[in-house]
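Yeah, one chain of the complex is gone here, protein chain that is, but the others are all in their spots.
On to chain A.
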């Protein structure tokens, strides 16, 4: 355990700090913790500091008045940045019980100077180690996983959230704030342990320490309070003490480099965005519960949670008896006692409800036993419980707050493209550059659900050869601005915001393919560019989970088509689209091998193999599947007796198309002998994937395939022929008329006949009908013969199809 060493060093720093002339008081907090917020308020009231320094973007310091208006929480400081190399966006979410928020408000109320002291969000030290959608107050515990794992093991709890609640949020009544502070210090010392901060954190801590020094120097004999994430606090103490003699001027706020655009502004936020269960890496789960905990204390918060769950379940008509609720309550209370909690914590209440209300086996572990999003297959009762914890609060900005830049950006776009706020019809020709840009703006607004423009017609998917779009616009009024302010949380610019929202939807989408294909096309319509990266990367990951071959093939051919050809939307050779192609092909082979079934043709599944063939041919560089691997898989599928015959044919064709053809003789003969009705299915599969190879007569065995099929079909009995005919016709329908004519010629040749191949193809009636008529006629003749009524030979009523010509 590294803990003792760090405890010592913390103790030393504390000693060192006592001897420092201007003592700064460091308060390490956990972001979004009501207990820490109470502690901050209490400390400010008792300490009456001259300065309150808060972890937050220093470039917002000029606009603290704006921040401290009477907003409806939660809100967030949204920061954006772009230069020619990178694009970064980040949020600093604040809610009623955020310790940082309380520090700002209480600090100002107590007459202290309040300052944000962290580097701006665009700074590489902040933006560097998280992904593009960073959250400044994201949980640092994730980065100290080893230490928290040990702590959880020691205290016998499942997750760090449960540990935190038990240690800090729900404490004995009348716990001395000083004791809570000491406990927090120990906790953060332990968790940070000996772990090395990364370069980004070190830079931030150095910067924050320089603010602390300056504030101490300016405070005279009054104290300075520093409110930061608990993980920074041991380092900040040490840094401040170590460089006590360093110059104590106010640090400069870094400016973005020349040519870069950046800024921060306020946006409304929601509890749903804040919740770790729904989002991806944001702060503390269950903001709705913690809001109540902050407002009313643990007893009422627990009761409210039970009540909210009950109401939600009853609204969903999930039966719930009083006995169940009694059982849940006694379970919660028992758990709180067993776990040593003076009141029931969030997890106690949830565990009690889950234990008593769910009378089924679960497909997934209860979500509060670990961090992460709710997956598909989460029990409906659990979904309602999590939703009840999340709460429904939606933030609203004070009317005096400057509008988010998105509002201005959209207004500028609409004006530039002459898209007026009036009743009008907008017709766009997508092949013209200006109209294409207009279309993109409108699609981005559509994706952001900004009212005012409705699409009447236009291309329906990536392969639709329609190049015109029609939109109707109508006056949107105040609804548009409200929608834009809300959408302002997704980005500063229209393209950024649309891309961020599509990315969020993509991550939230299940593996249903329809939705994915729609999102892909939305991304394309909104303009593929670096900003769609997120959407496409998410799609590439999602196709790995698609369960149906047919729809997967559609995504593959759409993505491949866009990747190869699309000059209109500018997606040709897009690297990320290539990623979607690569993972789709991968998945196609996984699904195709192991697909079992009987006769009947699933054309969509066959087309998936054809799409994979195209990808192997035209984009081998994108694939992890090599042609050799594909050929091997093709061999396995084509030999699998349980695979649907159509798919076997397609796999056979795939090998042919890849230049490693097998001899079709044995397969065709075996099919004709064993299950003649599947011969056509098999040929359909073959022709879907390798029509050209077959038509060009490239032979795999000794004879051409047409000869082979002709021989086999000619040898069929009349009854078998009737069985085989429908599927065979379907198979040969794959050939365009010219190729069909060539096949007919070949058949005539084989029989030594002369005549028009074309007329052979143009029968006056449906050949199937003809064949049936022939069979009926024969039957009648036989019947007449048997009864001695036979007439002299009846001449054929019709010019017979090919096989009859041979007779």
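What we mean here is this: contacts are C-beta pairs under 8 Å (C-beta built on N, C-alpha and C of every residue); 3 or more make two chains touch, one makes a residue touch a chain; residues count from 1.
In this section, contacts and distances are computed from a predicted model.
According to UniProt, the chain absent from the figure is "AAA family ATPase", selected among "AAA family ATPase", "Aspartate carbamoyltransferase", "Ger(X)C family spore germination protein" or "NitT/TauT family transport system ATP-binding protein".
The residue touching the chain not shown here, chosen from A:25, A:244, A:358 or A:482, is A:358.
Across A:95, A:331, A:743 or A:770, the single residue that touches the chain missing here is A:331. Interface with the hidden chain, as seen from chain A, comprises residues 156-158, 162, 321, 323-324, 327, 330-331, 334-335, 338-339, 347, 351, 354-356, 358-362, 365-366, 369-370, 375, 377, 511, 545, 547, 589-590, 593-594, 596, 624, 632-633, 636, 642.
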